[in-house]
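A single protein chain has been removed from this complex, and every other one stays in its place.
So that you can tell them apart, the chains are marked A, B and C in the order they are listed, and the count of residues begins at 1 in each.
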């Protein structure tokens, strides 16, 4: 039992963080909105060359076969940066499917994934292929076989789409021994949790800086006890999100029977953390935070989207509640890390 | 539409308040605990002579036929005082039943009432008769026909009892055109709401005094913003309880079809107010509040009891939730004071 | 006590029901609204096009004599009392009538003019306001002043019959498209804090005025910054005397004003729509949503009842002062929670800006707006300071 990141894990994630803070500025994010430039392909290529995009692709296919805990850590950093490109989706949704169906998928391109929990794939137009589910069965289809329509997300960093297959015969049904529908659901829950965790940390950091800097009634507003406690409440919720996210990643990695439950718990808590971070963070900024000009809303807005998709609060709460009902005899302190199949 | 108390109502309640603050001291309440003296009959007699005990008995039976709004106001003051004797029960539960069954009831004595929502009548041993419900049907019985057993309440001011009728034939079935079971339930909900409202006001007043007086780090603890906001939160919940309680009393008085709904709303909010008053009030007192010696717990303790009986939170929340489901078309702003029978 | 025994019939004076004439009044409004409310929602008044649509609606209201219902009849109003006003608002929200683009004028500047304006000022401004010809923005805040309103630095230098205005206002609501603004300016350059301020009206098309819209969370310019660069304003645009500005600004900032801007009907209608949203989707929702919608509905009703209680007090001659801080915190938290629940229910649709199913788009807009509640009109932290210090009497320092 060891919850510490290895030196290698830390090093790897720090180098991503360094790249992101140098390259994914809020200025570049705003340019993205006005240019409607979609993917910055140059950035994607750079990250690919650095090994991040294929980090969890099997070594046999040129990747690094990294485990999901490391991947979750990378995705947390991506959340923190507010990066528009769908690297989180590539790592958490596409790559595991590429590993499973490598012969059928063109794995040099971004692969979009749709699911009942996130039916409007991000950056669909920038991908060559889409995996989607019909009656919980997985299909692979080329983009040109789809009728697609751009939708407007409340987060202008997200390019989302509605799609329709003209004919299901255009798609390849993917055969798998696993329940892919549930697997992708679990991956999606943990991915969105890690993103929300990163976003929450970014929001509290912004609020901290702002309240220490901004003065009112002759002193920094961060010296008022009400403002302090407002951010302390955020810090508490964030603190208790971390371990949940990494346990969920570990449980999926190990194919643990409780993976769904653990993913749902991580999502529930990360929604909670991001919500209080957004509410209190914005409150601490006062009217400034409410403007489009302040960068704060870039992160709050992304949080709003990922709270709703890949497991909304009612969805994950129901998952947990129904499992508790079923597992009543196995609920004590001695079951925290137990695989209920054991 | 007028939510103001009349001068007469205000005068009447102020004179009760004056009596209570002179006579029902926390010292006398503590003596009551150690003496196990039950009723202070002298006090009961005094209040009877002043017209309070029979305030809502019909004039034909020597009372004042006061309306329920005034009675709720009196009960709020009783709550504030922490008085052990069951005057609230007399006014809200016994008197309306005495008015209805005056020929069958000995109305010069305290009449105990039991109901599924409060199955352990307060001060049963000090009453001559009991009204209880069996399968929702009302019965009147003499105390000597009952097997009674004293129970220990967490509030030592409450003398509560378990009872058993040896034989249902010993009791008189009361015939009424009204649904007495529901009526008594509604009376109980509003009575306990008014008590909780009064208790909450007492608790915040105590906390206010304590925090302005007590110093730490060289200044009164009430000057710390965290302590201020803690009590401000209590003040807000109390403020929004008042009108709910008096509307519920009015709706019962008028036999409004929404009376049950209004009573449940009043109870829900008064539970909420008293709970936050207790938690924050005690927190503001620090470790002192946690002791038996400080008077604070006298009031908190009484709140604990009345939160549980005459409509617990789950019970009243279900009432409201189920009614909302049923009344969905009649839920807008224009229905606040509507009788759904109109 | 004998007195009480004799006079019991008079005791029942609290009366929690509408009178016959109040009910009749309600029918009258309902009837008018049913014939006049536009069948199709107007565009947002924070767009150029929507602003003019809303101006038209103000004119329609005025034709029915429903635009300034609380104003005295001599100024073309109906002199409604507070209870009648609450009824009016309930019907307004029931009819789903358009939002009031004219709020700043009708509720803030109008009453101020009636109390402090000269006859000329009244005749010039009040009817233009009622008729929707002048739409007003407010110019209180300045950059770096935040919640500290006395830190005003914009100047108005008297020069015979004119003022020369310089400086900057911010968070000026409606200013992006409005015709006029009103605000406080420092007319005595030596003065500090609350002293030496004057209350001055400025036409926004005047030379030297630059309006820079501030896009808010929803991307629309609900506010603007106004820059004044040697703007010449006729001295007749000053309300009251030189240096009297703070007094005037404070005089009308009481309970009634707060009420006019946030009538309980608004929150009750949101709560009802939320319940419908819940019951339409309940099969896939978790227990927490059921309980949260129930709690919100109860809170909206508690808020309404409290306001009726406060209105009764005001009508009986009582003053409601710091008590409005209690309401401010209550409604702003409630409004945010209701919209947060809607987002939870909408789930995968909660990011779709143009989705009409379940009214998603309008919930999203309301959600963003609800974030401003705890901030504007005095942050909730300031309100809690007021509650504890002024209502509970706790020590300032």
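Everything that follows uses one rule, which is that a residue touches a chain if its C-beta (ideal position, glycine included) is under 8 Å from a C-beta of that chain, and two chains touch if they have at least 3 such contacts.
Model, not experiment: these values are computed from the prediction.
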* To do: In the full assembly, spell out which visible chains the left-out chain is touching.
  => A, B, C
* Candidates B:108, B:166 or B:216 - the one touching the absent chain -> B:216
* Asked: Of C:60, C:103, C:155 or C:288, which one is in contact with the hidden chain?
  -> C:288
* Going by the touch rule given at the top, which residues of chain C touch the chain that is not shown? -> 286-288, 290-291, 294-295
* Go through chain A and note every residue touching the omitted chain. => 1-6, 8-9, 12, 15, 50-51, 59, 64-67, 69-70, 204, 208, 211-212, 219-220, 222-223, 225, 227-229, 231-233, 235-236, 239-244, 246-247, 250-251, 254, 265, 268-269, 317, 320-321, 324-325, 328, 331-334, 336-337
* Structure fact -> Where chain B meets the chain that is not shown, the residues are 117-120, 151-155, 158, 160, 216-217, 224, 226-227, 275, 279, 282-283, 286-287, 289-293, 297, 304-305, 307-309, 312-315, 317-318, 321
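Operating definition for what follows: only the chains that are shown with their structure count from here on.
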* Asked: Which of the chain pairs holds the record for C-beta pairs in contact?
  -> B-C
* What is the chain whose Cα centre is as far as it gets from that of chain B? -> A
* Which chain C residues sit where two or more other chains touch them? -> 381, 384
* By residue number and range, which residues of chain A touch two or more other chains? -> 224, 226
